[in-house]
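Missing here: one protein chain of the complex. Every other protein chain is in place.
And then subunit A:
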Amino acid sequence: MDRILFGDNQFFGVNHMSEEKARQQLIRFQPLDAILDVLQSALKAGVRGFSCTTHDRMADVAAAVRADPAKWDGFYFCPGMPYAHKYANAVTEHGYFDALKQVLPNEGVVGAIMRGGKALVTRDVETLITMLVDAEMKMFAGLPTPIVFLQNVVTDLVLGLGYYDAFRIFAEHVKTKYNAEAGFFTMNLPMLLPALESVGVTNPIVCANVNKVGFRMSGGIDGYRHALEQRPARVIAMSVLASGAIPAREAIEWVTGEPYVKSILFGASSAGNIRSTVELIHEYDAKRGAAAPQLERAG
């Protein structure tokens, strides 16, 4: 696993600080080239892995990368699914089953479930989950996707409901069909780790907020440390700057000192910001010396 991954929030105007800034970003990244330029800057700064949602917009990015392999040598996607708003809006408008039918129009199993003529068996639900994954993965056909993430809204919903087996189904399917490792975005890391372990997903890749102010770290910083002493996991830290609430240097210094953090996921809109963040991470990793080689092995 690479030490640094690049995120996509900035491209969609997802910004936890200001709606106005979010809209400005959305406007700026309306042309596809604006997105591709930033991704090129990341690649040139040595950040090869791109963690992105399965928003329609990313299909265009994937197509551009597919069309010019030389330009994107070494670049890879870590898709995070589903793009939840698409489903949430569909459910509000159509209800669960009609929404499913919209997403999977050609799959008979949805109709069969709706007609109720068929007893619902575990296999059906497994089939549904895997079909939904496949629908989301279509846009990445032929591209390297070494990690496939479940978005936190789904991970945490399922975690709260207690349907842990869904995590196993997801992990097994991305392994067998895409030769990928499953990753789990979550806002509830200390609660998630035992749930994953209970269904046999061990040493999981978990992407969660890790920041000095404990913003959106359910269970708190101590809860994270304790949970990770109990159960090893490959933690990817996101929201490291807590959306700008922490100055970059201070944020990076702190997060690189958390021993369980294997990778850092960040987003930025300019080549300058990408370079400076990457340099900061390298600077503090180098200072910590002993920690860095250990991290390399973690991959």
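Here, a contact is a pair of C-beta atoms (placed from the backbone, for glycine too) under 8 Å apart; a residue touches a chain by one contact, two chains touch by 3 or more; residues count from 1.
By definition in this document, contacts and distances are computed from a predicted model.
> Match the chain absent from this complex view to the correct UniProt protein name in "Cation antiporter subunit", "Putative oxidoreductase", "Transport permease protein" or "Sulfur carrier protein ThiS".
Missing chain, UniProt protein name: "Putative oxidoreductase".
> Among A:31, A:69 or A:95, exactly one should touch the missing chain; which is it?
Residue touching the absent chain, from the options given: A:95.
> Of A:81, A:242 or A:261, which sits in contact with the chain we cannot see?
Candidates A:81, A:242 or A:261; residue touching the omitted chain: A:242.
> From the listed residues A:13, A:46, A:146 or A:259, report the one that touches the chain absent from this view.
A:13
> Under the stated touch rule, tell me which residues of subunit A contact the chain that is not displayed.
Counting only subunit A, the missing chain is touched by 12-19, 22, 85, 88-89, 91-98, 113-114, 116, 120, 122, 125, 153, 156-163, 165-166, 187-188, 191, 213-220, 242-245.
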